[in-house]
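A single protein chain has been omitted; all remaining protein chains appear in their positions.
Then we have chain A:
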């Protein structure tokens, strides 16, 4: 498991010649009963990206998806099995698809691409950390939502152990990103700053619905995945959703992407 990060990078190079496998499968936890907010966001981001690229894929829900994942920097989910190879999390999956020249956003020039990558990194880090924070550091959310949902697929004593290790890992992640000593006020401040940055970027091209011009790119996928998950997930503490709702352009953007690529769900903004 240890060398997975590098392996993923190298396999992406090797595979560049082959066509997109027919049986590409995305593994994730159970949507309705099990999945947690940060995982849901990253799964949605990857799904949005694959749909934007127009690549066919199956979704498979497994209770132990996280344990099957080869590992990653944050949630380790979702992971994509393409042929004999496995990639976990947003960035490795995007790198893999880019090697195949099937990716969106190949029209961008290198400078723009570098800027875009930094926006992706910011959105992914800030939103994932905020989601982890609210799921694991807010006592009420943890007791009422996170712990029961995370433990649901396991029998009683095991579910307690799972919850314990999961929480410990989440807190460690927050510590590494230097979020462990923040209080909720500062978390909200960080999220609103990030939303401001995204909205500013969105407003730079006011006539087009996407962040960059009239075509989607990685940033659209990751921003949609996180914002939509935050907006539509009901938690005992809705501080994050209320923060995002203040940015009307971003909410409109989420509705637009949802209509265009997912169609099925309707955005529900609860107050």
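Simple rule for what comes next: contacts are C-beta pairs under 8 Å (C-beta built on N, C-alpha and C of every residue); 3 or more make two chains touch, one makes a residue touch a chain; residues count from 1.
Here is the rule we use: contacts and distances are computed from a predicted model.
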item: Per UniProt record, name of the chain withheld from view ["Alpha-1,3-glucosyltransferase", "Small ribosomal subunit protein mS29", "Metaxin" or "Exosome complex component RRP4"]; value: "Metaxin"
item: Among A:58, A:118, A:165 or A:205, the residue in touch with the chain that has been omitted; value: A:118
item: Chain not shown, touching residues in chain A; value: 1-6, 9, 71-73, 114-115, 117-119, 121-122, 125-126, 172-173, 175-176, 178, 193, 196-197, 200-201, 204
